[in-house]
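Below is a slice of the complex: some chains, not all, each in place.
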C-alpha cells in the first residue's frame, strides 16, 4: 500500500540537501518561498491565458511538457515552504479533502457552480 | 522504500472521485484549474505580505494552521490539473530537480543570490 507521508518526505529531504549544499537556506525564508510559489503558479497559468477552454483541454505536446516543468516548480517550492514551517503537507491535504467532503455533500453540491471552491 | 508515484496516485484518484461524485468535472478545465491554483497560491502568500522575513520564519500557530490549509489547496488543484493533462507530477518533480542539480553545480552556485531560480 502506498505511503503518501514517506513519499513526500523523500522529496522534501532531497530538496533540503539541495539547498544546504548550495548554501541557499539563507534565501529560503517562508516569505520569499511564498512569493516564489506564486510566481511559478503564474508562469504555469500564463500558458493558458489566451486559449479557449477547449484548446486548454488539449494543449500541444510542447506546451504540456512546459506545463509539467512549471508544475514541478510549484510542487518543489510548496514542499520547501512546508518544510521550513514544519507543515506536514500530506497530512494537510488529507485534512483539507475531508473538510471539503463534509462541506460539499454530494447530494447538495451536485453540478452546482455557485461556489468558488471546487475541491 | 517509499514509492512517490503511488502516493501521488492515491491522492489523485481520491480527487477524481470527489469531482465525479459532484459532477464538477465540467468546471475542471486546465485553464480554470490553473487560475484556481494561482488564486490559492496568492491566498497563501497573503499571510506573509506585511511580515518582516524574521516574523515569517516564526509565524503564530494560528497563522501556520491557516497556511497549512492553503498549502493543501495548492497541492490539490495542482494534482487535479496534472491529472487532467496526463502529467505525472512525481516524475516531473524528479526530472526538474535533476535539471536543477545540473544547472546549478554546487561549486558554482554556493551562496550566490544572482539567479531567480532557487530550487
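Read from first to last, the chains carry the letters A and B; within each, the first residue is number 1.
Basically, contacts are C-beta pairs under 8 Å (C-beta built on N, C-alpha and C of every residue); 3 or more make two chains touch, one makes a residue touch a chain.
Keep in mind the model is a prediction, meaning the values are calculated, not measured.
Taking the whole complex of the structure file rather than the 2 chains in place, the copy count of the single sequence reaches 4.
Keep this in mind: only the chains that are shown with their structure count from here on.
Its C-alpha atoms superposed on chain B, chain A is turned by 180 degrees; the angle is given in steps of 5. Rounded to a whole number, the gap between the C-alpha centres of chain A and chain B is 2 angstrom. Across the complex, chain B meets chain A through its residues 2-11, 14-15, 18-19, 21-24, 26-32, 34-38, 40-42, 44-45, 47-48, 51, 53, 56-57, 59, 64, 67-69, 71-78, 80-82, 84-90, 92-93, 95-97, 99-101, 104, 106, 109-111, 113, 118-119.
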